[in-house]
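A single protein chain has been removed from this complex, and every other one stays in its place.
And then chain A:
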Amino acid sequence: MSKGLPETRTDAAMSELVPEPRPKPAVPMKPIGINPNLLGYIGIDTIIEQMRKKTMKTGFDFNIMVVGQSGLGKSTLVNTLFKSQVSRKASSWNREEKIPKTVEIKAIGHVIEEGGVKMKLTVIDTPGFGDQINNENCWEPIEKYINEQYEKFLKEEVNIARKKRIPDTRVHCCLYFISPTGHSLRPLDLEFMKHLSKVVNIIPVIAKADTMTLEEKSEFKQRVRKELEVNGIEFYPQKEFDEDLEDKTENDKIRESMPFAVVGSDKEYQVNGKRVLGRKTPWGIIEVENLNHCEFALLRDFVIRTHLQDLKEVTHNIHYETYRAKRLNDNGGLPPGEGLLGTVLPPVPATPCPTAE
């Protein structure tokens, strides 16, 4: 079947070559393992430093969404996580004004810097979620927003003249706040997570965990995990994306202790001669960063210190690619698996394929 485009000439000089219909994308891979005892230092490992310098220069984007009913402490938690006033709290509870009629999406961006690393942090708040009397389909605006960000990125990517760095507004992480009822998940929780766990990384957290004792906490967590499993909801880190055994063991441990029961606070108190973030109650001070009191520190280490980059990568390599594939399939009407321009691209001319020797 002729591709309808002109055949390209093959040089007489290349008579030696076997003209291939398509050049092999990979160079004939005979990776010959070189004796690791090299005769001397080459300097290949400096690429790590080079890469680190480059990334520090360009900076990072991180977009985190918080979803949950009003009053669960979303803004406080985000402020505690990033140790700054990234989220403006709903100051007063005025029923007439403050509850939006529909779910709103509020995205606020800040630039924070630490240790020479610049991060553009965007916190996406969803006031109104779960607050109406009838909450049917209240996750739809959220799903729509997330897909819109994927769409924006796709549009940029498909451009002929592309930006050097496509601005990334895709939601990398969605913290879902579970009400600490102590019983089980609410139908709204299940519905939301069922719909959204396929498009975004969901990290469920148990809010206001200072209302539960240790036993209640662990029982509740187990029940929640069970329910999520029964309903086929995969929260981040998803089992199917574990790359190797090391990843799996590390992530298994984390999955076992999720959802993290957290307490947030932006007030500092003096405890044992140290200034700590905490909540003061008549019966004691709950230290936010004390692992015996709540699991905030675990959440923070998990999201920021170890898995931040992974959250972004899973969003980019998996969720975004899924969206893109679906989008191209739907609009192009092409059979899945075929290149978008598969039948239009000319056959790559018979190029001198690197001969493997």
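What we mean here is this: contacts are C-beta pairs under 8 Å (C-beta built on N, C-alpha and C of every residue); 3 or more make two chains touch, one makes a residue touch a chain; residues count from 1.
Note that contacts and distances are computed from a predicted model.
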Chain left out of the displayed complex - its UniProt protein name, from "NEDD8-activating enzyme E1 regulatory subunit", "AP complex subunit sigma", "Septin" or "Phospholipid-transporting ATPase": "Septin"
Of A:144, A:226 or A:280, the residue in touch with the unshown chain: A:144
Residue ranges of chain A at the interface with the undisplayed chain: 1-2, 4, 11-17, 23-36, 38-48, 50-57, 60, 62, 81-86, 100, 102, 104-117, 119-120, 141, 144-145, 148, 154-155, 158-162, 164, 300-301, 304-310, 313, 316-317, 321, 324-325, 327-329, 331-332, 334, 336-341, 343-346, 348-349, 351-357
